[in-house]
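Incomplete set of chains, arranged as in the complex.
Labels A, B, C and D are assigned to the chains in the order they are written; within every chain, residues are numbered from 1.
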Amino acid sequence: RDSQVHEKNEVGLVTGLAWTELGGSILQTEVQVLDGKGKMTPTGQLGDVMQESAQAALTWIRSRAHHLGLPEDFYRNIDIHLHVPEGAIPKDGPSAGITMATALASALTKIPVRRDIAMTGEITLRGKVLPIGGLKEKLLAAHRAGIFEAIMPADNKRDFNDLPELIRTSMKLHFVESMDEVLEIALAGKLPKLEEETPQALEQMLPPQQRDGVPSSARQ
Amino acid sequence: RDSQVHEKNEVGLVTGLAWTELGGSILQTEVQVLDGKGKMTPTGQLGDVMQESAQAALTWIRSRAHHLGLPEDFYRNIDIHLHVPEGAIPKDGPSAGITMATALASALTKIPVRRDIAMTGEITLRGKVLPIGGLKEKLLAAHRAGIFEAIMPADNKRDFNDLPELIRTSMKLHFVESMDEVLEIALAGKLPKLEEETPQALEQMLPPQQRDGVPSSARQ
Amino acid sequence: RDSQVHEKNEVGLVTGLAWTELGGSILQTEVQVLDGKGKMTPTGQLGDVMQESAQAALTWIRSRAHHLGLPEDFYRNIDIHLHVPEGAIPKDGPSAGITMATALASALTKIPVRRDIAMTGEITLRGKVLPIGGLKEKLLAAHRAGIFEAIMPADNKRDFNDLPELIRTSMKLHFVESMDEVLEIALAGKLPKLEEETPQALEQMLPPQQRDGVPSSARQ
Amino acid sequence: RDSQVHEKNEVGLVTGLAWTELGGSILQTEVQVLDGKGKMTPTGQLGDVMQESAQAALTWIRSRAHHLGLPEDFYRNIDIHLHVPEGAIPKDGPSAGITMATALASALTKIPVRRDIAMTGEITLRGKVLPIGGLKEKLLAAHRAGIFEAIMPADNKRDFNDLPELIRTSMKLHFVESMDEVLEIALAGKLPKLEEETPQALEQMLPPQQRDGVPSSARQ
């Protein structure tokens, strides 16, 4: 049984799309940011692959701290709890990667996530969005739950022709390459202006000519 | 065999409702707050799902520190022990979520919990109350134990017509959406007046225009 | 084979009563308090339930620090070793709860425990004594070992009529509700005068009107 | 299904070559360096051997800090995440050693890795490159993915004659002895000039005559 979608845009709450042998379903992912010491707790009976996916999502977030308007070491003074209700249902797989990354980005920036959109896609450490399985079933589940806009990996365009007529005509489908596009679409507010970033601690350790991402030997 | 209910309202002690193949039963949940270093210890032969449920309950509490009249970093200097007697009986499932959250809230605020009320419901990180199973058996167990008031998830209203006449007429049933409602009903004292809250540590890290939950880009 | 009882009242050494398919037996529980960093080590091939029981016993002790004449944060600078010889025999179950709590209380206060008394009972975090099984076999084992006084849960009064004539007439049986009664009977010395207590650290964090266990809203 | 190779040289992203019963495939390895406390997190469903291989790669990097232009204790203030997508596919074996070491070196020095090259080889703590299996299948996979240059262990020269004509004539093959050669070939920029190095902390602990790698007794 699908939970109904929440009633207003919320901070740290994102609608993901899951797929089992029984068909597709929507899956809320929620994140709370707490005063703490740099610990992430993933709960909701998440399998190994899904837990690693949460770690990858968090690493992408940490590597994009400047982009999100956060200090580079923001992670040191907070704890993060990422939960996927319903708590008794085992869940696994990498396809919640972008959902978890979006929930993290929203909880940290306090920019709400659009409640009328769902998403699915594996994430890499650099925020590339990798293809997933079960697209048709997932989009049907979104449609059933009353969600008519969805984000999915660009590499899943190959599945477009197999989607039911209903989905292709009544839903707005975003095929994306990167997490930056996901946040652009899914957040109900704008991130600060993007600038190229260098980890500050590292920057101070490097000889001057190697700072700012352009090593001296590669400059010539 | 059901334990009898305790004789007066106590701090950190809440009556939950459990359900097994053998029928329903009441289940005391107790919390002690100790001088410590930010560690929670759940005991009572709790399964994985129930332990994650305790973590979710604690996260909700931590995210609501201001609301409960506690400093945001209250968690750093205490240890919390959450125990569900009887210690030899294995227990599992997410439906003790609101019971554990109520016990935590009471132990931290030192406001006693009403001894004449029982409860059941899954909790999310934002304190939403999700539906549970076995409602009929649970309420019959409460009734047998001499408890005539109960709190349960709003989504379980669908089970109302299946409840025995006895329960529907002799018990006061609260169908709730959120933990805030649970505390309003179950605590034998009032919480401090609610105000909208922002994690302080984070607040100091964010650029001024993003503080207080309304990002600048979303304001226009 | 039962160990014989030790020859004089000792600090941190308590005689418990155990029960297996082979009958009852007495079981010494010993506690040493060491200079340390707040770690408890339970040994003696203790099963999961019994280890959780030791944790519950310790939490009750920590929550009763003032009552025992100890500073609230006494736990930070000591290590505690709780051992149940004989080391090769696996042991489990919750019924050593009050035995372990008594050994802890004695080791911390340095008040000896009476050597001529045995005990059995599950403990809760608030020091309530819950009923146990195998009472007849346990009391017969105490009698065989030359112990003629025993402490057990008040809820086990239901088993009184099933006890052998020998036990009922020759032994002094204490049916108790709480750990406070257990210590009153078992310690060979008196605890400091009891006073109502509030965790100090917490107290300083709370708004003045909520201190001392009576929330302002409940006072009216 | 092979992922396609990324479109430009990137920092911390390297194309490795893997081999299963189903044939060879290319396998991206990516590394992110984060503000942190000296923790490495390997993800991507990596088996025990592959995780130890990641540790060996990191140790080689740490032992070569000066060579890479990094302070000797660079590791203390960063966290490293090494991920091998696709996250749901289990991976194991030692042959990604040099791939992981190259990704680490690139992420730490911020010198990009050439996108038109692939590699395979076990690594030792001293950066020696040990032979691997499945060379033919791996090179065919590289060729299929449109990569025509590859790095492999010198000891695999014994497999040269068994390689298909296509591979031997159309690909540029580097048979190497050491990680230094790997970096020389794979990085799209030059490392700082190499100098002989001594761990500084240790150096300060040793009597003067033993410093700088030449023990006094061996000097005569």
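Here, a residue touches a chain if its C-beta (ideal position, glycine included) is under 8 Å from a C-beta of that chain, and two chains touch if they have at least 3 such contacts.
Note that the structure is predicted; figures quoted are calculated from it, not measured.
Number of identical chains making up the complete complex in this structure, 4 of which are shown: 6.
The definition used in the following text is that only the chains that are shown with their structure count from here on.
With contact taken as defined at the outset, there is no chain that touches chain C as well as chain D.
Two copies of one chain, chain A and chain B, touch each other, and the residues they use overlap weakly: the shared fraction of interface numbers falls below half.
The chain with its C-alpha centre at the largest distance from the centre of chain C is D.
Averaged C-alpha coordinates put the centre of chain A at 51 Å from the centre of chain C. Looking at chain C, one finds that none of its residues touch two or more other chains.
Because contacts link the chains only in sequence, without closing, their graph is best described as a line. Those chain pairs judged to touch are A-B, A-D, B-C. Those residues of chain D that touch chain A in the shared complex are 3, 10-13, 28, 30-37, 41, 43-45, 69-71, 74, 77-79, 81, 83, 85-88, 108-112, 188-192.
Chain contact summary for the complex, chain C toward chain B: residues 38, 48-49, 52-53, 55-56, 59-60, 62-63, 65, 72-73, 75-76, 93-94, 97, 122, 124-126, 130, 198-202, 205-207, 210, 213, 215-218.
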